[in-house]
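I'd like to ask you about the structure that follows.
Coming up: chain A.
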Amino acid sequence: MNLLILILVPLITAIAVFLMRNKEQVKWTAFAGASIQLILSLFLFKAFNDARAAGNTAQMLFEQQTALFKSWNISLHLGVDGISVAMILLTSFVVVAGVLMSWKVEKMTKEFYFLLILLSMGAYGFFISLDLFVLFFFLEIAVIPKYLLIGIWGSGKKEYSANKLALMLMGGSALVLVGMFGLYFGGGKSFDIIQLSNIHIPVATQKICFPLLFAGFGVFTALFPFHTWTPDGHSSAPTAGSMFLAGISMKLGGYGCLRVATYLMPEGAVEYSNIVIVLSAIAVLYGSFATMMQKDFKYINAYSSVSHCGFVLLGIGMLTKVAITGAVMQMVSHGVMTALFFAVIGIIYERTHTRQIDEMGGLLKVMPFTATILFVIGLCSLGLPGLSGFVAEMTIFMGSWERTDMFHRAITIAATMSIVVTAVYILRAIGQVAMGPIKAEYLHLTDATWNEKLATMILLIGILAIGLAPFWLNNLVSPGAEIIMQKIQLAK
Partner candidate 1 sequence: MPNPIYIILILLLPLASFLIMGIFGRNHIKNASGIISTTLLFITACLAFYVAYGYFLEFGKVNGVYQKLIPFKLTWLEFSKGVSIDLGILLDPITAMMLVVVTLISLMVHIYSLGYMKGEERFSTYYAFLGLFTFSMLGLVVASNIFQIYMFWELVGVSSFLLIGFYFEKPSAVAASKKAFIVTRFADLGFLIGILILSFNAGTLDFQTLIQRLTSPESAELKSAVASSFLGISTLSWGMILVFMGGAGKSAMFPLHIWLPDAMEGPTPVSALIHAATMVVAGVFLVARLFPVFAISSPHALEMVGNVGAISALFAAVIACTQTDIKRVLAFSTMSQIGFMMFALGVSKYGGEEGLGYTASMFHLFTHALFKALLFLGAGAVIHYVHSNDMKDMGGLRKVMPITHLTFLIACLAIAGVPPFAGFFSKEEILLAAFHHNKMIYWIALLTSGLTAFYMFRLYFNIFWNKEHHAHGEHHGEGGFVMMMPLVLLAAGAAFAGFIPFGKFVSSDGLPLESEFHLQFSIVPVVLGLTGIFIAMLFYKKQNDKSDKIALALNGFYKATYNKFYFDEIYLFITKKIIFNFIGRPAAWFDKNIVDGMVNAFGNNTLAVSEKIKSFQSGKVQQYAIYFLSGVIGLAVLFIYLWK
Partner candidate 2 sequence: MNPGLTHILFISIALFFIGVFGFFTRRNLITMLMSIELILNSVNLNFIAFNKYVWPDKLTGLFFTIFVIVIAAAEAAVAIAIIINLYRNYQTIDVEKVEELKY
């Protein structure tokens, strides 16, 4: 399978969207593009598994390389391993759902979809590129669409949030950039991830560049204390924007931390692992405690994202194969889950026109479908078995527990405590929103429309697919984690 197609389809869709005349055409074009991409990524998944089953054990499959800037050794080097395939699957699910959730966007519809598709293109490109330069290109390409999506179609203090988000992400990528230069000059003037992974990068460089790269990507994935764009950004964004932000963009950071920072600089990773896990454990706990105090529904999910993404970094920082597998699973799981959560919040907000949870109540009565999904997603968030969150978190815990010293044990236990706090805030939110007596003014509310239902069902499928049968994801991801671990073992 030619991976370039994964970038081209969104690109063509975006251009097509831009050329369309009326809103209906725009919507359907975007939907068609997103669906094609979904089918493509499912096909990629199948092709990948077939290739693996056929005994192809190369680290990356479907590789292709085209020189872009010869003098810099920059090339469009594409390829996927299990981890990237998982992330691509996640992206395509979220994109389709996001497109569907935006069906009612009236203001500048064309531009909205254009930016949305552009954003998704950034994510696809990011996950399949094996060249740091190209990777960085795709990382940054998504910043402006996010800014505009929040700033134009957002709500609340949207300008502030949009600015904050764009600037913090830009700051993050600035750090990434500097780290990348370290790799480039430390690793024989190459941006190629595969080449770099075969070169031993000087430990002195690693010590400087690992924190830069990790913190830089960490900004994207809400690493404490760089997470503050998350609550504001998520809550101000339009529904699809939040879905993309939390579901896809935050994953770019996690993926970068893993594939770039940890994989290419194992000595650095070992050196700084303690700091990483302390910070991420803080994010996990602190995020969940902060969530407990929020009153705005979107803030709740945003802070809980901080907490959940803390698990991703925790898994990466623990540096065991199981934990890293778990981290990737958590990325996928949280991506789908949080996208669905935002979708549900969007559905509710569109009807109640408030996001303050204490102004709502009893919506289960008038909106049974939406409220049921809300229950499911809440339970997924607090790690109910059978839904995706459980699988990922447990894998991380199992992996973390393999580190036997007291420090790692203490951190792990601290992180597990968040499952209780999560239960507290999720139940608080659900109890306020869906349960309890209903207000008179909400009695006439209608349940989700077809597009909303379809969107939520698509994401729900993702959640259930991971939650009920995690082995496929595990089989997909763990060989990739294994390769990363081999490098870390050497470094240890």
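Per the selection procedure, all candidates are chains of the complex that A comes from, given by their letters.
Going forward, a contact is a pair of C-beta atoms (placed from the backbone, for glycine too) under 8 Å apart; a residue touches a chain by one contact, two chains touch by 3 or more; residues count from 1.
Every value quoted in this text rests on a predicted model; they were computed, and no experiment measured them.
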| item | value |
| --- | --- |
| Touching candidate for chain A, same complex, options 1 or 2 | 1 |
| Touch list for chain A against partner candidate 1, complex | 164, 167-168, 224-225, 227-229, 231-232, 286, 289-290, 292-294, 303, 321-322, 362, 364-365, 368, 375, 379, 382-386, 390-391, 394-395, 397-399, 401-402, 404, 412-413, 416-417, 419-420, 423-424, 427-428, 431, 434-438, 469-471, 474 |
